[in-house]
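All protein chains but one are shown in place.
Take a look at chain A:
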Amino acid sequence: MQKEMAYSFPDEVLKHVFSFIQSDKDRNAVSLVCKSWYEIERWCRRKVFIGNCYAVSPRMVIRRFPEVRSIELKGKPHFADFNLVPDGWGGYVLQWIAEMAGAYPWLGEIRLKRMVVTDESLELIAKSFKNFKVLVLFSCEGFSTDGLAAIAASCKNLRELDLRESEVDDLSGHWLAQFPETCTSLVSLNISCLGSDEVSFSALERLVDRCPNLRSLQLNRAVTLDKIANILRRAPQLVDFGTGNYAAELQPDVFSNLAGAFSSCKELKSLSGFWDVVPAYLPALYSICPRLTSLNLSYATIQSPDLIKLVSHCPRLQRLLFLIQVLDYVEDSGLEELASSCKDLQELRVFPSDPFGVEPNVSLTEQGLVAVSLGCPKLQSVLYFCRRMSNAALVTIAQNCPNLTRFRLCIIEPKTPDYLTLEPLDAGFGAIVEHCKDLRRLSLSGLLTDHVFEYIGTYGKKLEMLSVAFAGDSDLGLHHVLSGCESLRKLEIRDCPFGDKALLANAAKLETMRSLWMSSCAVSFGACKLLGQKMPKLNVEVIDETEPPDSRPESYPVDKLYIYRSVAGPRFDMPPFVWSMDEAVKILH
């Protein structure tokens, strides 16, 4: 009876049904039902997401999914953002491009994050994929405007070119002119990271002119305020716009031109950019403020009153990113204003303007965040830098915002206790994990003992990513997390007294996670070697820039440790300061 069921659906029907299944998780589940479903599914999978480019080899991906049109790859560990991963560590995309060039002639979309992309890679992309549409290089490096020129020149149907937060060797602004006159397909262009003082503005204008579907445009800092109006008038259909510089001497005609240009953009919902803001030009935005759902002022050096005024015009704001300025009077008032006017706020990010300042400027405190938590019940995602916190405030925030999915708190001075009671902040963060049942991402800071990890292990059942710094007392802390957090995928730890015990006792857990980073902890070289030997499905890599780890006793702690699961075995593109603990890889230094 069951056999008949399996044959009753011809492959084409199953294929058609599967085409409605987009999410990776669902697709993976489908492929596990039976062998024939596995076969059908793998032939019709079009999108592949690889969270760690070293977890699998290009060949393996190609072998299993022969007809991929879209690929997303991530390279370096997250702590690379904060200079903890030395340059040259890895994450090179070239080999992937080379193999896919042969196997996927119809590849249309490449999205990369934290990878090293060379001009050679870009040229290879330009040459190999005739139907190339989307290139997103998020926080990548290693390429120059020459590589971009190759992309621009060859990709006839390019829809999306997004270079956000990447490091580009800006050799000349003329690459923009490489887009042929026949290219009219651009929908999204993000060049905000380019540093050059000479952006070929006329080429940009002509490009914007001939792309009627352009919805998202982020300019770089070199584009001056007076040029914005010209661009906006050519693209009134924009939904998402990033200004360049927003500073100029106040001139009435420039102002009215700018205000008029903004108001002609009836679809504009999201703004960013705003380097070097002159407050007098902010009112030019007022006409579009009521429609704005996203505002990124995280580079804007504007004072609190101007910020308050601007934000009070934006009642529909769902996403606000801004920079806290060092001021004499309390910034919390700005957040209180925000809390009263932006009831739909879902995401808040507050960055420090002076992260290394010694003087604790009392311009922003925990009160601001408490106010927002009170006023904005839809709050889901928080990134907050401040200089003081209390357990009471955290408990209040937790109770006000049970829908939090991402909570990242950075108290600037490591090991800062509750400023009211001088106790650790265990109870406060405990309340966060206890009340926010859907919490997926958490970053800790302040004075924390092993207790906070017990709370996290007990309540953080949906936690997928945890970042820990200068916290904990003993291995028990790490043990709580590894044994309790069932959904944990990424764990990154720095400067904590976690050693071998918890790691070895929970070795099996590591195979269920994407990766574990530990730096300046107490894990011995011997334990790393043991893990490498006993866990063949894990790549255990020791990073040490000063001396080889085997030049010291085995009980010595390693400097940096990166463990990730992989079916591809150890990698062979490691620089001299990275050692693999895999038995098969002999140390060749």
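In this text, contacts are C-beta pairs under 8 Å (C-beta built on N, C-alpha and C of every residue); 3 or more make two chains touch, one makes a residue touch a chain; residues count from 1.
The rule is short, and it goes like this: contacts and distances are computed from a predicted model.
Per the UniProt record, the absent chain's protein name among "Eukaryotic translation initiation factor 6", "DNA replication complex GINS protein PSF2", "Sodium/hydrogen exchanger" or "Auxin-responsive protein" is "Auxin-responsive protein".
Shown as candidates are A:316, A:415, A:462 or A:489; the residue that touches the absent chain is A:415. Within the set A:352, A:428, A:446 or A:570, the residue that contacts the chain not displayed is A:352.
Listed here are the chain A residues that touch the chain not shown: 79, 81-84, 86-88, 139, 165, 167, 193, 275-276, 298-299, 301, 351-358, 385, 410, 412, 414-415, 427, 430, 443, 450-451, 454-455, 457-458, 467, 469-470, 473-476, 479-480, 483-484, 494-495, 497, 499-502, 504-509, 520, 522, 524, 526-527, 529-530, 534, 545-547, 551-557, 559, 575.
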